[in-house]
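What follows is a short report on a single structure.
A single protein chain has been omitted from the complex, and every remaining protein chain is retained in its original position.
Chain lettering (A and B) follows the sequence in which the chains are written, and residue indices restart at 1 in each chain.
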Amino acid sequence: MLILECPYCGVKADETELSAGGEAHLKRFGPGADDESFEGYLFARENPKGVHFERWRHSYGCGKWFHAARNTATLEVYGTYPAQVSVPPKDILKTISAAVPGWRWRDLG
Amino acid sequence: MSARLATYGRLIDRTSKLDFTFDGKPMMGFEGDTLASALLANDQMLVGRSFKYHRPRGVVASGAEEPNALVNLGEGARFEPNQRATTTELFGGLAARSQNHWPTLEFDVGQVNSYLARFLPAGFYYKMFMYPRSFWKHVYEPFIRQSAGLGQPPKERDADTYEHFHVHTDVVVAGGGVAGLIAAKAAAQSGARVLVLEQNAHWGGRAPVDGGRIDDWPTDGFVERLVKELEGMANVTLRARCMVSGLYDHGYVLGYERVSDHVPGAEGPRHRLWRIRAKQVIVATGAIERPLAFAGNDVPGVMLASAMRDYLVNWGVAAGERVIVATNNDDAYRTAITLKKAGVEVLRILDARETGGGALMEEARRLGIRIDCGRAVGKVTGGKRVKAVQICAHQGAGGALEEVACDAVAMSGGWSPAVHLWSHCGGKLTWDDTAAMFRPDESRAPTGADGKPMAVATGAANGAMTLEAIAADAFAAGRKAAQAAGFKLKRASAVKADPAPESAIEPVWMMPARARVGLRAKAWLDYQNDVKVSDVQLAAREGYESVEHTKRYTTLGMATDQGKLSNINGLAVLADTLGAAIPAVGTTTFRPPYTPISMGAIGGEARGEVFQPLRRTPMYDWHAAHGADWEPVGQWRRPFAYVQGGEDVHQAVNREVKNVRQGVGLLDVSTLGKLLVKGPDAGRFLDMLYTNMMSTLKPGKCRYGLMCNENGFLIDDGVVARIDEETFLCHTTTGGADRIHAHMEEWLQTEWWDWKVYTANLTEQFAQIAVVGPKARQVLEKLGGMDLSKEALPFMDWKDGAIGNFQARVFRISFSGELSFEIAVPASQGLAFWETLMEAGREFGIMPYGTEALHVLRAEKGFIMIGDETDGTVIPQDLGLGWAISKKKDDYLGKRAQERSFMASPDRWKLVGLETTDGSVLPDGAYAVAEGSNANGQRNTQGRVTSTYYSPTLGRGIAMGLVHRGPDRMGEVIEFPGTDGKTYSAKIVDPVVYDKDGEKQNV
């Protein structure tokens, strides 16, 4: 069971207080998008063994959505950050590079 | 025979006698006994039968590793099977029954399997029960079920209570032996909060049994003083009878406290599950002695050398009168020495090592014990008890040199560190060739959230096998853990034990080293699952190379003891047979729990009344008092119908439907979601959420809306009321309230975070009551207050005002097709308002109605229900709801998905009404069959029933369903085979069968 720190209320939340929300930083495609882009948005998800970016909600707490950068193999958490960004913060990317040299995730790394 | 001695027994209180029974036979033990020690004190060598061959089995160990001595414990509501006698503390009145035999323990018919053993080798089940295929269901499976399972399931509801307890601490120490206690103090001296958990009722582990001196104190005195010191430290908590059952992600530790197993019926919980978050975990779980794999090593009376020593020192019980000791290491000499000193005859020490041992051997020799080096047990003879040992050369095939009569055998194959906790969460092991054991690899510890090690192994669990090494290692481990938990170390003096050097172990995986086939087939590895050396060798010959596969093929280590005694010996035999090195074969995966924990402890408080949250509306008690037949709707309980007098539920529903159509009914709709959406961008936001245009809705008006997810599928529906320019009140389905609120917040927080909108979930702020039927207005007008005329409050309007003495918000919306007012009052006044309505409506024949009547009423009107007509694959267009999809909007959630070719296909199943040709009621969920069959030989389908009811209004069955190109096929008759063997014919019709023009709701 993971512990993730909610970046909004500062609680180091138990996994039972959180809800998982799938992959982070998806770009929405709506009407007018071609089939391929829309399919990618709707269905194509990363499933890495290693560095991953996820969405979580502090559902039993302050109710806020946030992002977590973590390692799905070692369960190391590189950091959590607010959901109102479309790319991870630089300091978290730096932390990941130090821990996992040569990592790649979508077009990051 | 085994018996209680007049001396020894450091854990028992001879002044406190306890009566108990085993298989109904009265026996006597002492306070401080375990069930196992008490059984042995009563010369009960035979305690159970093995799983597969029903071999007679006796106690082999003295702790959690015991594979044989499992009993049915207690009676009635406190009955529990598979309780380990070695970890069951004796109490007065304890009633134990042996397991896995018929008719009796002494005479067991199933033992015939033992004589058939050579026809029941490894993988027998897989080989035997394959063909013919048809035999599986009627022959093989019943047979296997008949013979499977240990013990019996309890029949009564558990009388005890259980609970959880959440703890956050700096350091958890798993194990209260000398290593754990020394480490705990070393960690606590830094100021860290330390929690020490010990599975047994007493502290110090086996050190007081093994002797030696620490810091100039004998071990028992040292332990006593240290425990007292720790108890006095404010930052230390000690907990006995609490086993660390598992180490999980991010320092999550489960502790299983057996609060009152030893005092059944005492006030308070039986078990408590400690759910702990620790920064660091010190694994001080000790080591487990390995049996030796010689023929007949399962005969009652053959015991681990350390266990025999424990029974003598701790409980004053001698496992036999004439004992032979077999070993490959120095430690077993302690058993021989202890027995000899207690007056037990030690006939022989058989040391597989050609050169024997060191100082301990010399001490044994001085005591006059005969020591045969290079010798081994060829075979133990005896059935229900040990009769004799055939002695052979260890480096041979087992040819007997002599036979010595005896009644007990102590065996030691060396020690394996208990690395389970270390391994549960990813800690790796390393093979120590000199010590012949797997021990924790410090450089590959389990890691926590910060990527750094979260566990430190110490003492015997870390491979430190002498007291001197253990003391030094534990002191260092405590300091290391405190430092890793973020504490500054203070100066402290190290703990020192007197040196007692031992000579090297010689690995023995099979005894004798080249045992012939006949002996290998009687040399047990896994006692509980009856796996022998020959089984593992057979698996290897049949091509099993992976230890994980071999485990599953032979069932080695798969019993309730999870192979605590068998795994290392088994994988060593496998490695030997494969000609591979032990570390190359590796271990199987260690998974929690360390030993089985009760289901009650896992469930905690969640049983009975509070098994799960049950949500109640303010009128819940009234419903209950008026015949409510409950329907669970999510966690809510809603009345399905109010059953009155002598009627059944079906009759009640029909009565309620008719009363609404002809008079007036009352429905508790408090459970419907009520979400407030406010802000300058609220309209724009709702335009994205709903398929309809909500931004054009005028304040004071209501509009029915549909919500889809990005896949285009319908997820919820309900009426939106515009409160003012910036504020909307969105009604959702009962099940949708929390989900849709979360859905709104998700889009606001993660996609349109610059939009100015706030939401609030007001679902429970209001009790909402639907007053429905042609006489609804008369009832309300009787109460007085606001003007509810058609002109003042037309259909699809809402208004705040007074009804009688209540401040209310009234919505003119209808889910039944009748004149309907949905009225919201503060929840705290819900019951009073409901009762006021019932009273006022009496003269109009008012009756409450439940969810089933609601369903029938809406189905007569062809209204869809989320969850009936939708199942997560249905789009609004499938349901003929195109009118509720705005053509003017560029975008809404789901719009792009609904443009995908499959969604736009004319071949989709679409909503229609279904009218049975004979007026009967279609079975719910039935499929309509089409021509031909699919690849699996099943009939092709062309539709299914989504809602089906008996309509008392029409006097026949009505239904809706999704049918292939349904709306284009009006009048066609299709067939629905039911599970009752009948086939139902139904005509495709319009879904609306009552008041098609909607005149009744608009009066």
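What to note about this one:
Here, contacts are C-beta pairs under 8 Å (C-beta built on N, C-alpha and C of every residue); 3 or more make two chains touch, one makes a residue touch a chain.
Following the convention adopted for this analysis, contacts and distances are computed from a predicted model.
Only one of "Cobalt transport protein CbiQ", "Sarcosine oxidase subunit gamma", "protein-glutamate O-methyltransferase" or "ABC transporter permease" fits the UniProt record of the hidden chain, and that name is "Sarcosine oxidase subunit gamma". Listed by label, the shown chains that the missing chain touches in the whole complex are A, B.
In the complete complex, the hidden chain is touched by one of B:161, B:447, B:750 or B:851, namely B:161.
Of the candidate positions B:77, B:109, B:266 or B:954, contact with the hidden chain is made by B:266.
The residue from B:764, B:899, B:924 or B:995 that touches the chain not shown here is B:764. Contact with the chain that does not appear here is found for just one residue of B:685, B:747 or B:833, B:833. Touching residues on chain B toward the chain that is not drawn are 161, 163-168, 193, 237, 266-269, 272, 275, 277, 604-606, 609-610, 612-618, 635-636, 676, 678-680, 756, 758, 760-766, 804-807, 826-829, 831-833, 836. One chain of the complex is left out; on chain A, the residues touching it are 8-11, 14, 16-17, 59-64.
Basically, only the chains that are shown with their structure count from here on.
Rounded to whole angstrom, the centroid-to-centroid distance between chain A and chain B, based on C-alpha atoms, equals 28 Å. Within the complex formed with chain A, the residues of chain B that make contact are 248-252, 277, 426, 447-451, 710-711, 742, 745-746, 749-751, 753, 890-891, 895-897, 899-900. Across the interface of their complex, chain B is touched by residues 1-3, 14, 21, 28-33, 35, 38, 41-42, 55, 57, 59, 63-65, 71, 74-77, 83-84, 99 of chain A.
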